[in-house]
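Excluded from the complex is one protein chain; the other protein chains are retained at their positions.
Order of writing sets the chain letters: A, B and C. Residues in each chain are counted from 1.
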Amino acid sequence: MISLASDRTSGSPPIGTVRVAVIVFPGTNCELDAAYALELAGAKPDLIWHRQAQLDDFDSVVLPGGFAHGDYLRTGAIARFSPIMGPVGEMAAAGKPVLGICNGFQILCEAGLLPGAFIANSGLSFICRFVEVEVASTSSALTHGTTAGQVIRLPLNSYQGNYVDPTLTGRVVLRYMDNPNGAQGGAAAVANEAGNVVGVMPHPERAIEANLGSEDGMILLRSFLGAGPIETGRTPVGAQPESTRSGG
Amino acid sequence: MKVRVEIVRRPEIADPQGVTVVRALRELGFGEVAEARFNRTIVLDLDGTDPLSARARVEEMCRRLLANPVIEDFDVQVIE
Amino acid sequence: MKVRVEIVRRPEIADPQGVTVVRALRELGFGEVAEARFNRTIVLDLDGTDPLSARARVEEMCRRLLANPVIEDFDVQVIE
Partner (left out) sequence: MNVDEDAVPSDEEGPNEEGPEQTVHRLLGLTDEEYGQILSTLGRDPRPAELAMYSVMWSEHCSYKSSRVHLRRFPTTAPWVVVGPGENAGVVDIGDGWLAALRIESHNHPSFVEPYQGAATGVGGILRDIFTMGARPIALWDSLRFGPLDQPRNRYLFKGVVAGIAGYGNAVGVPTVGGEVGFAEHYSANPLVNVMCLGLLRPEQLVLATAGPEGTMAVLLGAATGRDGIGGASVLASASFADESANKRPSVQVGDPFEEKKLIEACLELYERHLVVGVQDLGAAGLSCAVSEPAARAAMGMELDLDMVHVREPGMTAPELLMSESQERMMAFVHPDHLEEVLEVAERREIRASVVGKVIRGGQVRVLHGGELVAEVPAASLTDDAPRYERPLGEPGWMEDLWGNTVKFMAQPAIATSLLQMLAEPELASKAWVYEQYDHMLFLNTVVGPGHDATLLRIKGTNRGLALTTDGNGRMCYLDPRRGAGRLVFEAALNVAVVGAEPLAVVDNLNFGNPEKPEVMWQFLETVEGLAEACEALGIPVIGGNVSFYNETEGLDIYPTPVVGMLGLVENMPSPAPRLDRVEDGMDLWLFGPEWSINLAGSAFEKITFAHVGGRPSPPDPTMARAAIASARKLAGAGLPVIHDISTGGTAIAVAEMCIASEVGATVAYSDWRHLFCEDPHRFLVAATPEQGNTVQSIASDIGIPAARIGVFGGSEIAFDRRGVKAVLDLAVATTTWQNAIESRLS
C-alpha cells in the first residue's frame, strides 16, 4: 500500500482536467447522479455503455449504483462479464483510481477487483436513510483527502449491503458508526492493497449540496478526483493497523 | 434434458434469512426448529441428450456464473 | 433431524430472473440453455427424532409461513 496523501501534492492532475468514465450497465440507475456530482466536483465525466471495450482516454472510472441486470442471480454477478470490465480491470492494475458505489461496489467484488461479497442486510429490509461513517484509513483513493477518525454523513440505499470477506484481505477505509446492515467489521467502504480500487456502499454522490441533507460526499469525491495514478510497491505512510481490516 | 443446480452458501457465512425464519417459526409455535438455511436451486432445461457432457457443462456454468466461489458451493444433478 | 423443503414457483407463473440468466448464459457461450427456473430450498434442523411427525410439522410450516400458496408449491423431504 502507499499513502495517497503524499501523491496529492505530487504528480496528480488538477481536478478540472480529470476525465472520469461513468459506466452504465442495463439496470444501472445512479449514472446521472454520479455524473452530476462529479461535474459539480469539477471533473469531466462521460457516460460509457457497458458494451464498449476500451477506456483509453480516461484517468479514472466510476461504477455507479443501481440494479445492473436487475440484481438477478446475485448482485453484480452478470455485470462483471460485460466487455467494459476488461478495460476497468486494466485501469485497476495500472493503479488508476477505480470507484464502485453501492451496486458498483458489488460488481467490483464479483469481478475480483476487490475481495469479499455481499449478502442481504441483517434486518432483511431495504435501507434508505442517512448514516454516519468514520474514516478508518486515509490510504485509499477515496479517503486520502480526509483525516483518520473524521465522521462523514452519507445516504445509504441498499438491500444487499451486508459485506462479507472470508479472506480478511479487504481494507476497511470507511466504517459505519452504527452498523445498520451487519457488514463484517462494519465495512462501509473497502479498498484493495494498493488503495486505488475502492468500493463504497453509501452514496457520496447523494450528499453534495446542503439542501439535499449533507455536503460530506463532496469531500470524498474531491479526494477521489485528486488521487491521480498510484505507483504501486511503496509502503504506506501510516499503514493501517490490523484492526481496520474487515475481519478485525 | 433437465439439470438441477443447488447453490449452497458455505456454513461459515451468515444467512440472515435463515435466522429470521427460525425466529418467525418459533413465534408461530414451531419451537423445535433449531436452524434454517436458505439455498437457491436452479432448474435448467438444456438441448442435447448426453447426461455426462450436460453435467460437465453445467458445472462449468456454475464455476463461471451461477455460484460465487467466495461464499458458495454448488451441487449438480441431472434429473431427466 | 434435517428436513429439506423445496419451494417451487408454479411453472405457468413468470420467472424474470430465469429469463435474464438464460440470456447471460447464452452470451457466455452456453447456447444449449433453453430455460432456467429459480426455486428456493430451505434446510431445517429440527429437535426430535420421529421422521413422520417431523414431516407433518414442516408441511404445516410451509402452509403457514414458508411457501406462498398463491404462486408456489412445496415439497418436503426428511434427509437425516
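Just so we're on the same page, a residue touches a chain if its C-beta (ideal position, glycine included) is under 8 Å from a C-beta of that chain, and two chains touch if they have at least 3 such contacts.
Predicted model, so just to flag it, every value in this text is computed and none were measured.
J.: Who does the absent chain touch among those shown?
T.: The undisplayed chain, in the complete complex, is in contact with A, C.
J.: Touching the hidden chain in the complete assembly: which of A:Ala94, A:Cys128 or A:Val151 does that?
T.: In the full complex, the listed residue that touches the missing chain is A:Cys128.
J.: Considering the whole complex, not just the chains shown, which residues of subunit A touch the missing one?
T.: 26-27, 29-30, 32-33, 36-37, 51, 66-67, 69-72, 125-129, 155, 157, 159, 203, 205-206, 208-212
J.: Where does subunit C touch the missing chain, residue by residue?
T.: Residues 10, 12-16, 19-20, 23, 68, 70-71 of subunit C touch the chain that is not shown.
What we mean here is this: only the chains that are shown with their structure count from here on.
J.: So, what's the distance in Å between the C-alpha centres of subunit C and subunit B?
T.: The mean C-alpha positions of subunit B and subunit C differ by 9 Å.
J.: Distance-wise, how many Å sit between the C-alpha centres of subunit A and subunit C, to the nearest whole number?
T.: Each chain reduced to its C-alpha mean, subunit A and subunit C end up 36 Å apart.
J.: Quick check: how many Å separate the C-alpha centres of subunit A and subunit B?
T.: About 30 Å separates the centre of subunit A from that of subunit B.
J.: Which residues belonging to subunit B are in contact with no fewer than two other chains?
T.: 65-66
J.: Give the residues of subunit A that touch two or more other chains, as numbers and ranges in rising order.
T.: In subunit A, residues 73, 78, 81 touch at least two other chains, as defined above.
J.: Quick check: in the complex, which residue numbers of subunit C touch subunit B?
T.: Residue list for subunit C touching subunit B: 6, 18, 21, 24-25, 28, 30, 32-48, 57, 60-61, 64-66.
J.: Could you please specify the touching residues of subunit B with respect to subunit A in the complex?
T.: For subunit B paired with subunit A, touching residues are 9-10, 12-17, 20, 65-66, 68, 70-71.
J.: Taking the complex as given, what residues does subunit C use to touch subunit A?
T.: Per the stated touch rule, the residues are 16-17, 20-21, 24, 27-28.
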